[in-house]
Structure formats: structure tokens, C-alpha cells
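Below are the C-alpha cells for one structure; questions will follow.
Missing here: one protein chain of the complex. Every other protein chain is in place.
So, chain A:
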Amino acid sequence: MENIIEINNLSFKYPEQDSLFSSLDLSIAANQWIAIVGQNGSGKSTLARLIDGLLVPDSGDIHVAGVALNDENLLTVRGKIGMVFQNPDDQFVGATVEDDVAFGLENRQIDREDMKTIVENSLRAVGMWDYRDRIPASLSGGQKQRVAIAGILAIKPQILILDESTSMLDPQGRREIIQLVKEIKSRENLTIISITHDIEEAALADRIVLINKGIVVTDESPEQLLNRTDFLNNFELETPFTTQLVTELRHLGINVPNKYMNDEELISWIKKSLFQM
């Protein structure tokens, strides 16, 4: 599979702080969903900002869809990446929902008629077309994040980076956004990079990359990573609900297969093996 992001030998440090990344290598295949997890200060968000050219590495190189990230190509690379940040209130620029989605297109000098069509399609894709005339203050956090995603879809990126985009939302808003990302990923052929503390959200990814102090500690599938309770605890990661339940069932003498199961898988295993339904 073609790698849409290639990071080679990357080094970065913030001024007056210790080095964060030194010779980091990471590649991400096109159309993958990758979750980046790790403690606060581990470098997760910094990595996302480096990929988007918001921060400049001290050395090493980054290629996005085959294009080298440098001053000359910065706008080309940014055009391939859409980023949704943590705080829904920090990224609303338009006076209305519709204006907000049009903003990115205006910056790209898109023809007005085309713009109208793109805005409508993007808002429909996130289920916010009915809200097009609303002002930001009248929307819930989840709705604001939907609008942020619509603004990104409008510029047709290849990569969607979610930087803790659900962490400030209530449980319902969080579910809505995760469901939306699942839908648009396949429909729009997107590569998803999700930086998250929510282990249930990370479990949806094809790969989970665990970063600690600027170093990739592990890079494996959710199935491989998520039943290793001790390992997760060492890095202050939450143990998924199903893994906690399996641990408790083992304490009670039930013999559960030694692999990570998500909700659905565990429910069907319990029904079949324990309830004999």
C-alpha cells in the first residue's frame, strides 16, 4: 500500500525545553485510520502540527502524499490535510454555519456558484444543512465540531487529523462525531489520524501508535494492544471497558480467550460460550 505520510529521521525541540523528537520514523498508509495515544506532553499534538507544517522540524523530512513538506510546498501540503482541534469554540470564523464552511473556499478563490454547491454538499455530508443560517453560539459542541468537519470536507483533503476533537464533547456529541468520521472515511477516501485519550475511540483504528516522550513505544493493531492491561497502565492509558470486564470474569473463574474483543465481539462470545444461546 502507498504511504500517504512518510516521516524520516525527524528531530524537534521547543525553545528552552529538552529535545522532544530525535530521529523519529513513522509512515502511514493511505486510507488507514491511525490513532495516536500517549500521556499529556508525550508529543502527540506536536507531531500532528509538524505534519501540517504548523511547526517546523529541526531536522529530518516529512512527505505528505509524495510531496516534501518545505516552505515552497507548504500550501500544497496544507491543501491535502484538514485538522479539527479540541475546542469547538476556537475554530469558528464565520458569522453563520454557511459562512464558516465557505471561509476556506473563499481563501482559495473558488467560483461563487461552485462554492454554493460545495458548501451545501459539505454541510449535508455532516448532517448540518438544516442549520446553515444558525449562528455559532446557538449550536452544541458536537454540532460545532460537525461544522468544523464540513469546512474541511469542502476543501477535499486526503487526510483528516482529529486532535482530541471529541474530548470536550458530552457523550452524545462524542458518539455523533465518531459515527460521522466512520461514515466519511470510506465515502471520501480519507486517511484518518486521530489523536485521542479515549481508548474506545482508539479501538476503532486500524493501528494504534503509542508515543511516550517523543518515542514510538508500540505501533500495533487494537487487537494486539488492548488486552495488555499492565502495559496500558504503565503509560497511564485507560483499559478498555471490555478488557476490564474480561479481567473481572477471569477473577470469577471464567475462562475467556486471551485476545481483545470489542463490545459486540464480547457480547456474542458470552452469549455463545456462557449462556449457550
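We adopt the following convention: contacts are C-beta pairs under 8 Å (C-beta built on N, C-alpha and C of every residue); 3 or more make two chains touch, one makes a residue touch a chain; residues count from 1.
Note that in this section contacts and distances are computed from a predicted model.
Participant: Select, from "Tetracyclin repressor-like C-terminal domain-containing protein", "Energy-coupling factor transporter ATPase", "NADH-quinone oxidoreductase subunit" or "Glutamyl-tRNA(Gln) amidotransferase subunit A", the UniProt-recorded name of the complex's unshown chain.
Facilitator: Checked against "Tetracyclin repressor-like C-terminal domain-containing protein", "Energy-coupling factor transporter ATPase", "NADH-quinone oxidoreductase subunit" or "Glutamyl-tRNA(Gln) amidotransferase subunit A": the hidden chain maps to "Energy-coupling factor transporter ATPase".
Participant: Using the definition of touch stated at the top, determine which of A:S19, A:Q172 or A:S221 touches the missing chain.
Facilitator: Answer from the full complex: A:Q172 touches the omitted chain.
Participant: Which residue, A:H197, A:K213 or A:R228, contacts the hidden chain when the whole complex is considered?
Facilitator: The missing chain is touched by A:H197.
Participant: So one chain is hidden, and I want to know which residue out of A:N40, A:N107, A:S186 or A:N258 touches that hidden chain in the complete assembly.
Facilitator: Answer from the full complex: A:N40 touches the omitted chain.
Participant: Determine and list the chain A residues touching the chain excluded from the picture.
Facilitator: With respect to the unshown chain, the touching residues of chain A are 39-41, 86-87, 140, 164, 167-168, 170-172, 197, 199, 236-238, 241, 244-245, 248-249, 251-254, 263, 267, 270-271, 274-276.
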